[in-house]
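To keep things clear, I will list the structure first and then write my remarks on it.
Yeah, one chain of the complex is gone here, protein chain that is, but the others are all in their spots.
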Amino acid sequence: MDAEPAVASRAVAVGSRRKPKAERLPGEARRIGYLYVAPAFILYAAFNLFPLGQGINLSFYDWDGITPGTWVGLDNYVEFFTEPAIREGYAHVLQLMVFYSFLPIVLGLFLAALLSRIRIRGLTFFRVLLFLPLVITDVVTSVAWIWIYDVDGPLATAMDAVGLGALVPSAGWLGDFNTALPAVGVFGLWGQFGFCLILFLAGVMKIPASLYEAARVDGANAVREFFAVTLPGLRYELQVVLVLTVIGTLGTFDEIYVMTGGGPGTSTSVPAYQIWSRLFRTGEVGSAAALGLVLMLIVFAVTFAINRLMERGAER
Amino acid sequence: MTPTTRPQITMNYVLLIVVSAIAVYPLVGVLFASFYPSGPGTSPSGFGLPPSLEWRNYLTAWEQGGFADSFTTSVIVAAVMVPASVILSILGGYAFATMRFPGSKAIFYLFILGLIIPTEATIVPLYYDVQALGLIDTYWALIILEVSGEVAFGIFWMRAAFLSAPPSLLEAARIDGASSWGALWGIMVPFAKPAILTLTVLVFADSWNEFFLALVFTINHPTAPAGLASFSGRFTTDIALVSAGAVIVALPIVIVFIIFQREFMRGMLTGAVKG
Partner (left out) sequence: MAQVVYDHVVKTFSEVTALHDLSLEISDREFVVLVGPSGSGKTTALRLLAGLETLTGGSIRIGERTVDRVAPRDRDIAMVFQDYALYPQKTVYQNLAFGLRMRKMPKNEIDLRVLRAAEMLDIGPLLQRRPGALSGGQRQRVALGRALVREPQVFLMDEPLSNLDAQLRVQTRSEIKHLQEQVGTTTVYVTHDQVEAMTMGDRVAVMSEGRLEQVGDPRTIYDEPANVFVAGFIGSPAMGFWTMRTERTPGALGLIADGTALEVAIDPGVPELPSEVVVGVRPEHALIWRENAGLVGPVEGRVSYVEMLGRETFIGIETAGEAHITVRAEPDVAVRPGERVPFGFEPGRLHLFDPTTERSIARL
């Protein structure tokens, strides 16, 4: 794009000396584009791109943030293979993905398919309600769920009422080694589901009715209809939601900080929390930087992989 | 749409109502809980209306949580950050949509990259950069970082909005004698008003809800969410009080959401699809 190809024959151009680049419009100040983009780009480059380079540099050091650091080369990266805690963090995130990504998508698809068959009145009202969990600050929603999971909270009370009181963990769901992570997961499911449903519903509305009619004429029942018409029609939305939810899960931080602090123990540790913790708690700055960069690479790889996969599926 | 039977239609609405109720329940529950008597041990069970309306909780929470300060911080940060983000996005989006200059494609792709660079990747060096600039615990730290984070999306969004204008509109403006600046503010911005409004609303929500950055870069002057987090940490056993705090922090964004719901929907749905 930078080098415009020299274009075809030129007859005499009155009054010009230099060969003008073919794409430049008469009288257009070409440079001005740079001026418009500059403020945004300078900020962006200074605080998003430049720190990337710094991060790479930092990641080769062992540093506590105060005293001078020491060069350790790739040690911080080797940790990925040596320190179980880091792998544990990613393992947790993978588990969370079931709740943050897989389940909302499946449920959203299912419900969207069901609901698409009728015209829904007052859809706006429902959309507002379903979007609320995502719109409200997640610190607030985390606080709400802390209350729900409390030993004396509504969930416990409800289970008590149906005689399952014995299953309630003594320290509440967030205080129990085994239930803390799934508890956070359910929180995520609750948050992401509405978005998925609305997005898929909107996508389904765009599928021309004639496709369904054709399928019906061909003798398809509801299930076949779903796989033959609905699912392919939602391909694009699926791709988007997949990318967004998976990437979002990889960066989970807010709710972990507020609800569990990574605990109990390390049962809800996640990469983003570990980064923060190493930066502010344990003084392992170099390691934190390395973790951050690796997280970014994983995000890139996953995005790329999902897009590739979905596009490949589309070609089939 | 298939012609369906009455029971099926009813079932569908019931389904919708159920999921919507689930979506809203925790929030409504917290709202109710905030009216319960404050103090440890009076944890609301969450299924009944509060016995009394303890408005006092809000006052206490406001004072104890230092929300006067944290709200001020959030408001100031948003008040500067939102116009700055939107204006920079308009300028950049306009340039990418209407002008041809060498390297524009490359620069645009660099911005796109920013859409997937997670904050975690840059937070560590950024902390020390900000510290070196002496900006820890200032409004400017948050403002600058949030703006630089938003422009990637904002430029992408505004470029799409400007591209949707018929080319003849800009051409007519040029023939009429408008400079690029004049055409932008006189013609293109009025044309893209809905998109700009949507962007503003989304950027505001991002700023108000931002927690991670606030946590890292502010200590004594937290924003509202950060203030709530520490408040919650201090009063873990006083559900009613903490709930009051939560409602306080949620209120502004809920109000904005209800007023601008159309813009929010448009933004989150189409923004996602375009992304």
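A and B are the chain letters, set down in written order, and residue numbers restart from 1 in every chain.
Everything below uses one rule, namely that a residue touches a chain if its C-beta (ideal position, glycine included) is under 8 Å from a C-beta of that chain, and two chains touch if they have at least 3 such contacts.
These figures come from a predicted structure and were not determined experimentally.
From the options B:M81, B:I187 or B:A226, the residue with contact to the chain not on display is B:I187. Across B:A79, B:A178, B:L197 or B:V254, the single residue that touches the chain missing here is B:A178. Mapped onto chain A, the footprint of the missing chain covers residues 5, 7-16, 20, 22-28. Chain B residues in contact with the hidden partner, per the touch definition given at the top, are 166, 168-169, 171-178, 182, 186-187, 190-191, 193.
Note that in this section only the chains that are shown with their structure count from here on.
Inter-chain spacing, taken between the CA centroids of chain A and chain B, is 16 Å. Here chain B touches chain A in the complex through residues 1-2, 4, 8-9, 12-13, 15-16, 19-20, 22-24, 26-27, 29-30, 33, 43-47, 88-89, 91-92, 94-96, 99-107, 110-111, 114, 116-129, 144-145, 147-149, 151-152, 154-155, 180, 205, 208-209, 211-212, 215-216, 224-226, 228-229, 232, 236, 239, 242-243, 245-246, 249-250, 253-254, 257-258, 261, 264-265, 268-269, 272-273, 275, going by the rule given at the top. Residues 1-2, 23-25, 28-34, 36-37, 39-41, 43-49, 51-52, 54-55, 57-58, 65, 111, 114-120, 124, 126-141, 143-148, 150, 152-154, 157-158, 190, 193-195, 197-199, 202, 209, 212, 216, 236-237, 240-241, 243-244, 247, 250-251, 253-254, 257-258, 271-272, 275-276, 279-280, 285, 288-289, 291-293, 295-296, 299-300, 303 of chain A are the ones that touch chain B when the two sit in their complex.
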